[in-house]
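Heads up, one of the protein chains got dropped from this complex, but the rest are sitting where they should.
Moving on to subunit A:
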Amino acid sequence: MKVLVPVKRVVDHNVKIRVKSDGSGVDVANVKMSMNPFDEISVEEALRLKEAGVASEVIVVSIGPAKVEDVLRTALAMGADRAILVETEDKTEPLAVAKILKGVAEAERPGLIIAGKQAIDDDSNQTGQMLSALLGWPQATFASKLEIAEGAAIVTREVDGGLQVIGVTLPAVVTTDLRLNSPRYASLPNIMKAKKKPLERKTPADFGVDTTPRLKVLKTEEPEVRKAGIKVKSVAELVEKLKTHAGLI
């Protein structure tokens, strides 16, 4: 069975972003970009399935400008077999991404799609769910454990107040949570080898997808800055402040 893993190139999670002064968006020029952390977990899980003999091939796919090739090469260096780059300069919303991925899935016919639970830039947490809806497949979101057995996946999910286990028939879409695994690092020889692995280029039009955004961003602004606080000198002063000044305890 093939496993398809969508990956996204995002502003590195350690970067403190800045909002453009004209309110048109976030300044992402000249900031460090990397693979969305949840997607690294997805790639890792797919590779483990391959190493366990469950998956035959791991295909990574990314949608965006030509530069997203970086993150596809990173995934190839981790061990993915080949990559698909769907090139577009448009900003793609989760609905459009899901439609493009549906096209890729119909062409590749994977037995499983493993996506991250959310991208740390738009924080949407939607694409996997929308993709499974469009394909008519079951979904298992926020996975912290994944087992494949005879045409089904048994998935432990992180839900409010605990852990839920569900079974889904394959093919299915699984979205990964932080606790699923610890992604491996790509070694230098593998980074070199990854440069020669196949990378196919497509466009949204190849899948007949219109990427026009449904949400128009009217403005982007900095959140209100918190008023500077004070450092108290002792526990007694802290408790006193909370009691009298803030009236909280």
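Methods note: contacts are C-beta pairs under 8 Å (C-beta built on N, C-alpha and C of every residue); 3 or more make two chains touch, one makes a residue touch a chain; residues count from 1.
As a working rule, contacts and distances are computed from a predicted model.
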There's a gap in the complex where one chain should be. From "Light-independent protochlorophyllide reductase subunit B", "Na(+)/H(+) antiporter subunit B", "Electron transfer flavoprotein subunit alpha" or "Energy-coupling factor transporter ATP-binding protein EcfA2", what does UniProt name that chain?
"Electron transfer flavoprotein subunit alpha"
Given the contact definition stated above, which residue among A:Gly64, A:Pro138 or A:Pro183 touches the chain not shown here?
A:Pro138
Touching the missing chain, which residues of subunit A?
11, 13-14, 16-17, 19, 26, 93-95, 98, 117-118, 120-127, 129-134, 137-142, 144, 154, 157-169, 172, 177-179, 213-223, 226-227, 229-232, 234-236, 238-239, 241-243, 246, 248-249
